[in-house]
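Have a look at the structure that comes next, please.
A protein chain is absent from this complex, but the other protein chains hold their places.
And then chain A:
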Amino acid sequence: MAVSSRQKEGFTMPELEYLAQCETVTIVPLHRMERLELVRGTVGPFRPPQKTQVPLWLAAMLKRTNRCRIVAPDWLRYEHLQKLCKQEEEPDSLFTKLPFHYLEIAHILLTVAEDDISESQGIRRLLQDLRESRQSKTLRGIEMLNPLQLQMDNLSAAEINEIRPLFRHSFNMLRQLDSLVLASEKSQQQSQYADQSYAGLEDSFVSSYPL
C-alpha cells in the first residue's frame, strides 16, 4: 500500500511538523562553526554571540546538543499572545494573524528550548486559550458552509488539518443535496407542463370509462 489510510485525509501530525521544521528561526550559537552548505542554501557562519538564522530542524538539533540558544520569535511572547487572545475573543472577529505553522513551531520550541522562552508556562496557557477560542470559531463557521466556497483566512495548517474530515464531508454532502434540489426543481417544472397537457385527456378517459 503506497499511502496509509490516515494519510488519505490530509496530513499526519509528524508530517505537519516536518513542514514546520522548514521555517526559519533565529539562534545564538554557543560554539564556533564554519558555514554549512545545506541542500536548500547556506547557513552560518556560526560566531558566538552573533545571531544567525537557521531552519527549525537544525536549531532544534543544535539546541539538543547544547550548541545554541534559540531566540523566541516575536509572536511567541507573552504580551503578544495576550493581545491576540483578547482580539480572538471579541465577538464577530476574524481569525488573528499567526504564522501558518504556529502550533507546530510553538510545540517544538516549547519542547526542546523551554529554558530559552521566558514565561513558558504562561505561554502554554495562552496558546491553549487561543487554540480553544479559534476552535469554537471554526466550528461556528460550519454553519456558514455552502456548496460553493467559504473563506477562512489566517487559519493555520494544524487547524485546517483538524477540521478537514468534517468540513470536507459536510461540504460534499451539501453539494449532493444541492444537485438533488436542482434536479427536482427541473422535473417539477416539466411535470407541471405535463399536467396541463394531460388534463384534457384525463377527462375523456373519465367519460368513456366510468368507474
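Following the convention adopted for this analysis, a contact is a pair of C-beta atoms (placed from the backbone, for glycine too) under 8 Å apart; a residue touches a chain by one contact, two chains touch by 3 or more; residues count from 1.
Note that in this section contacts and distances are computed from a predicted model.
Q: UniProt names the one chain left off this complex as which of "60S ribosome subunit biogenesis protein NIP7 homolog", "ER membrane protein complex subunit 2", "Signal peptidase complex subunit 3" or "DNA replication complex GINS protein SLD5"?
A: The record for the missing subunit names the protein "DNA replication complex GINS protein SLD5".
Q: Among A:L30, A:M61 or A:V112, which one touches the chain that has been omitted from the display?
A: That would be A:M61, which touches the missing chain.
Q: Can you tell me which of A:T24, A:S93, A:Q128 or A:Q189 touches the chain that was removed from the display?
A: Here the residue in touch with the unshown chain is A:T24.
Q: Taking the entire complex into account, which one of A:C85, A:L98, A:A113 or A:L127 touches the absent chain?
A: Reading the full complex, the residue touching the unseen chain is A:L98.
Q: Identify the residues of chain A touching the omitted chain, counting contacts across the whole complex.
A: Counting over the whole complex, chain A touches the hidden chain at residues 1-4, 7-8, 10-12, 14-15, 17-19, 21-24, 33, 36-41, 43, 53-55, 57-58, 61, 65, 73-75, 96-101, 145, 147-155, 157, 160, 164, 167-168, 171-172, 175.
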